[in-house]
Every structure is written in structure tokens, then in C-alpha cells.
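Missing here is one protein chain; the remaining ones are kept as they sit in the complex.
Then we have subunit A:
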């Protein structure tokens, strides 16, 4: 019933991207690769994504910077970002990750099942959100309609009273 949603995978290492694709392919969603923070931004300029898996340590623009840029843009601000990092033992990293607006911070090596579950939650959320948006639009339209009719009724009532 829903179209496939897009999931952005950002990592500078080919093998990690392969691993991520292997883990997430069973979700049957469109997986988009980005090999750098810049690539990720580029992808975000053209398409809409349900969730972003973002590697922290990358040459050039690292994950925090990328996240900060993403969070700064209104259109992309609400896309959930899951940080992936090999450096798990530094609590500072997790802090920075969350400070940068991550919804989750997963240390490598991660449990494929856990990651898959988390991503699928965000995909569901995204779909729900979209549904909600559509319903909101519908509701708004209906509310408008109702309001108009209520107004008409009120007018008629007034007229009737006047007549009476």
C-alpha cells in the first residue's frame, strides 16, 4: 500500500556499505549509498529520506558536521539520524552525537537484528507520518467544509429567526 521509502546510508568504506545493505535489504526499501558527508548532503538536496545511517568517522566532513548541516536545514531537520561509530568507548562521542541531533548512537560492530529493528521502526514512523500528513490535509479540507456548512446553517438559523 505504501511506496518504497528511501534510506540514506553514509559511510566512507565500501565494505561497511555492503554490510549495511546486507542487513537492511530484507526491509525491502530503497537503500541509497553516500560515500561522504558531501554526497549525503547532495542526496538530501534532491530527495526525501525516511532515515539516515551516518558514520561518524569519515575523511573530510565527518558525521557530526554532516549532521549539523542537516539539522540546520528546515526540510531535513526532522529526518532521524542514527550514528554509527567504531569508537564506542568515548562517551564524549555519544554526547556529541546526540547533541548533533541523533536519534540513536550505535557502536560498531552492531547487531544486525538490532539495527534492522531500529531502522524498520523509523521507516514505519516515516510512513505513519506521511499517512498522518495526508490525513491532516484531508481533515483540514473536511474541517473547512464543515466550517462552511456550519456557517451556512448559522446564517439560515439567523434568517429563520428574523423571519419568525
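Assume a residue touches a chain if its C-beta (ideal position, glycine included) is under 8 Å from a C-beta of that chain, and two chains touch if they have at least 3 such contacts; residues count from 1.
Heads up, the rule we're going with is that contacts and distances are computed from a predicted model.
Here one chain is missing from view; checked against "Pyruvate dehydrogenase E1 component subunit alpha", "Sugar ABC transporter permease", "ATP-binding protein" or "histidine kinase", UniProt names that protein "histidine kinase". The missing chain lies against subunit A, touching residues 13, 15-16, 18-19, 22-23, 26, 38-39, 41-42, 44-46, 57, 61-62, 65, 69, 72-75, 86-89, 91-92, 108-113, 151-152, 155-156, 159.
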